[in-house]
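One protein chain is absent from this view; the other protein chains keep their places.
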Amino acid sequence: MSAARIATVTPVAEDEATGKVAEIYADIRRTKGIAFVPNMWRVLATNADHLELVWSRLKAVMHPEATGRAAILTPREREIIALAVSATNGCAYCVNSHTAALRKLGMDVSTLGEVMAVVGLFNSTNAIADGYRIEPDVLPPLD
Amino acid sequence: MSAARIATVTPVAEDEATGKVAEIYADIRRTKGIAFVPNMWRVLATNADHLELVWSRLKAVMHPEATGRAAILTPREREIIALAVSATNGCAYCVNSHTAALRKLGMDVSTLGEVMAVVGLFNSTNAIADGYRIEPDVLPPLD
Amino acid sequence: MSAARIATVTPVAEDEATGKVAEIYADIRRTKGIAFVPNMWRVLATNADHLELVWSRLKAVMHPEATGRAAILTPREREIIALAVSATNGCAYCVNSHTAALRKLGMDVSTLGEVMAVVGLFNSTNAIADGYRIEPDVLPPLD
Amino acid sequence: MSAARIATVTPVAEDEATGKVAEIYADIRRTKGIAFVPNMWRVLATNADHLELVWSRLKAVMHPEATGRAAILTPREREIIALAVSATNGCAYCVNSHTAALRKLGMDVSTLGEVMAVVGLFNSTNAIADGYRIEPDVLPPLD
Amino acid sequence: MSAARIATVTPVAEDEATGKVAEIYADIRRTKGIAFVPNMWRVLATNADHLELVWSRLKAVMHPEATGRAAILTPREREIIALAVSATNGCAYCVNSHTAALRKLGMDVSTLGEVMAVVGLFNSTNAIADGYRIEPDVLPPLD
Partner (left out) sequence: MSAARIATVTPVAEDEATGKVAEIYADIRRTKGIAFVPNMWRVLATNADHLELVWSRLKAVMHPEATGRAAILTPREREIIALAVSATNGCAYCVNSHTAALRKLGMDVSTLGEVMAVVGLFNSTNAIADGYRIEPDVLPPLD
């Protein structure tokens, strides 16, 4: 790929977006309070319906205040989950994005280290539990 | 495996534990405030050094108050990460255990649903970002 | 690694291949109708037996017409599976290769977006089903 | 867990569903043409907003005819992707569900064997490509 | 599924196998020195070509002495890799099978514990390295 390629498809540039794509780009910038549209969304825009599906779901889950839903988890808890999942899957794009979001929320590198300590610990115990085929403990009813 | 088997190896029963294993079993019950030793630890006890390695690390990360370290993340944040990692890896033993821990910390099923909503969302976007080979956004320096 | 390195080992260049490796390189170019041997095969050639094992299997599965076997799945269906697996595993080399194969088969970016929509959706529901330990539905016998 | 438990939480039974949950249950039965609500949805119903988010997305992606969107991929292609992703992630609930869907669409066990052959092949090559850190081939522009 | 079901498809019983499937069943029993055909192969037999592809590859890689190839890795090393991969992927069928193979080769539970210690450790560091997007070290040329 040439230097300008950022994915296996050519993303839709912000100044080329029209119709539904342009509206969603504007909503992304407004909802997230950022001045540019991240690569993810410009790549998804190669299929406008898919862009709409992913954005509407992410907006509902991660920006509930923008959709009128009462949030239970805090923004920090939500981004911590996002980073834990992304680290476990080894997704570089996503790790970059969610680390930045946590830093923006005020998390310092020492706390980030604790997040990684927990992520590392349980990726370890997950493999061990599966590697021995350990049966789940029988626990008292949860509800 | 017979009905009594809970793993690919025969776990060390609580009343058969001696020496280092017995000490760790006692520490597990005391530190976690539970009356029994979960399957995980009884299976790990088939290699006492491994039991010690995993328990000492888990104790340090998940029960910092018991090791004299000042905690930054809350117990709820740590268990949320544990569940997010376990769901992503599909580890049944671990999902069972960390869901129980969150319920014990007071999390209701509606909040658990939000945790799963975030876990589900980012397993989705991780696959999409990787499936298009999307390059990480160039972001301002974090620190 | 220096700029010329494309892997953790030094690949076998096309003009340095001899014997079994040279024969397989020729078969790869002929079977796939391409003018060069992709990096994957030149890396595998560092162990000629492994090259033969992987190529003979890939040829049988993906190019059944070249091995005299009647194909059931279409080439497009096979490449769609390849891309879905590669996106789920986050394998950059493989995503690149199978996206190119699908484009060569005529798939446009809008259809590629639908593939990614399905891939994303089920990576999401997989994590949720595992994250709640949902038991499989009891379904009527399949055959 | 007692015999009646099918997950880490107590699912919402069909005859106990009210309001938004009851409406979605009815939509699931109608859209999928089935007489019961699968375990997945009854578990998701423990958080009605999450149920709505996942169902509305799955309906849009997998039942486009029900949402007025023109489908590009065939139902068989969509279910093949679902099974490939679920096999790769090792999700038992999802493998069960999508195998049943493919059988309902008329796929016989021999064709299912071809799907698994392709899934198995690329899980293999993915690990090998990553295990050697093979750089993506530089390919001609795709569009 | 009824009690007799062991998979999403009905396996081919040993006394029902004919032609190519019967020949491969005999080769599996002979090559592995076992009195029965494991579930894996009886399920693969629902597509005889797939059975042949997987068995011929597994025989070449894991039983090189039976195919006249000089082995480099020892049987123990090969089974250790098989278990490490299966634990990492969380595949219950495979963990069961490769643990049994290692025990048959004489590995005791203490050594198995060391294998799991290494598997657990690197599943941990993998997630941490990916979770911080750590760049590979520049190392001296390998060959």
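Worth a mention:
Note that the chains take the letters A, B, C, D and E in the order they are written out, and that residue 1 is the start of every chain.
Assume a residue touches a chain if its C-beta (ideal position, glycine included) is under 8 Å from a C-beta of that chain, and two chains touch if they have at least 3 such contacts.
This is a predicted model, so every value here is computed, not measured.
Seen across the whole complex, the unshown chain contacts chain C at 8-10, 44, 46-47, 49-50, 53-54, 85, 89-91, 136. On the side of chain B, touch with the chain left out of the figure occurs at residues 1-2, 5, 8-10, 49, 53, 57, 60-61, 69, 138-139, 141-143.
Think of the hidden chain as still there; on chain D it touches residues 83, 86-92, 95-96, 116, 119-121, 123-128, 130-133.
Throughout what follows, only the chains that are shown with their structure count from here on.
Common neighbours of chain C and chain E, listed by label, are A, B, D. Listing every chain that touches chain B and chain D alike gives A, C, E. At the chain A-chain E interface, residue numbers used by both copies make up over half of all numbers present, so the two copies contact each other through mostly the same positions.
Chain A maps onto chain D through a rotation of 180 degrees [Cα fit, steps of 5, range 0 to 180]. More than half of the contact pairs at C-E come back, by residue number, in A-D, the repeat among A-C, A-D or B-D.
Multi-chain contact residues of chain D, defined as those touching 2 or more other chains: 8-10, 44, 49, 53-54, 57, 61, 85, 89-91, 96, 99-100, 109-110, 114, 117, 127, 133, 136, 139, 142-143.
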